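The other protein chains are all here in position, but one chain of the complex has been omitted.
Take a look at subunit A:
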Amino acid sequence: MKHTIVATALLAIGLSSLANAEITPQRMADAIYAVIESDRTVYTRQVVNRLQNEDEVITAEEHWKEEQALPLPAQMLRMGAEGVAKKNAGFSYALLSEWPINKQNAPKTPMEEEGLVFVRKNLGKNFYGTETLGGKRYFTAVYADTAVSEACVKCHNDHLDSPKTDFKLGDIMGGVVMRIPLD
């Protein structure tokens, strides 16, 4: 009988600790970002780099539809973000930069500006905060976006509309800003 009570108590403690391990907005954002980042790396290395640079069968171009080419990895990420926006999935993300080719992708909110500077100056660290936009509160996370392939560097350095033309491989080029509504 004693043993049964002890076992039950232990089980209850175990279950309650499991219940306490709730998914915080930060955990959710980190987990989603892990998927976005991994998918993008797979696309960059296994699709774009392999087919464009190693096997040389198709190129990746900014005007990929026109040129019947592959979308650039950054465009792939943006298309994913638009797909999520269409689904009303309960979070949103965008690829932004302090030196955007398309000026619509420059930081707009004070927290975006703060976050992009933070991840650039604090290598390996993410930025987290809360902000109010359009009367709604959001948990906002910013993850550094690094130049992972030569294609990123070359396109940004060569583009007529690029405000910064001395990127090097491994540089922080911007960041992924993710928002989860808190209300």
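Everything that follows uses one rule, which is that a contact is a pair of C-beta atoms (placed from the backbone, for glycine too) under 8 Å apart; a residue touches a chain by one contact, two chains touch by 3 or more; residues count from 1.
The rule is short, and it goes like this: contacts and distances are computed from a predicted model.
Novice: Tell me the UniProt protein name of the chain this structure doesn't show, selecting from "Transketolase", "Alpha-glucoside ABC transporter substrate-binding protein", "nitrite reductase (cytochrome; ammonia-forming)" or "Glutamate transport system permease protein".
Specialist: UniProt lists the chain left out of the view as "nitrite reductase (cytochrome; ammonia-forming)".
Novice: One chain isn't shown here. Among A:T59, A:Q75 or A:T109, which residue touches it?
Specialist: Hidden-chain contact among the options goes to A:T109.
Novice: Out of A:R50, A:H63 or A:K154, which is the one that touches the chain we can't see?
Specialist: A:H63
Novice: Residues on subunit A that touch the omitted chain in the whole complex?
Specialist: 63, 65-66, 81-83, 85-86, 88, 92, 94, 103, 108-109, 112, 133-136, 138, 158, 160, 177, 179, 181
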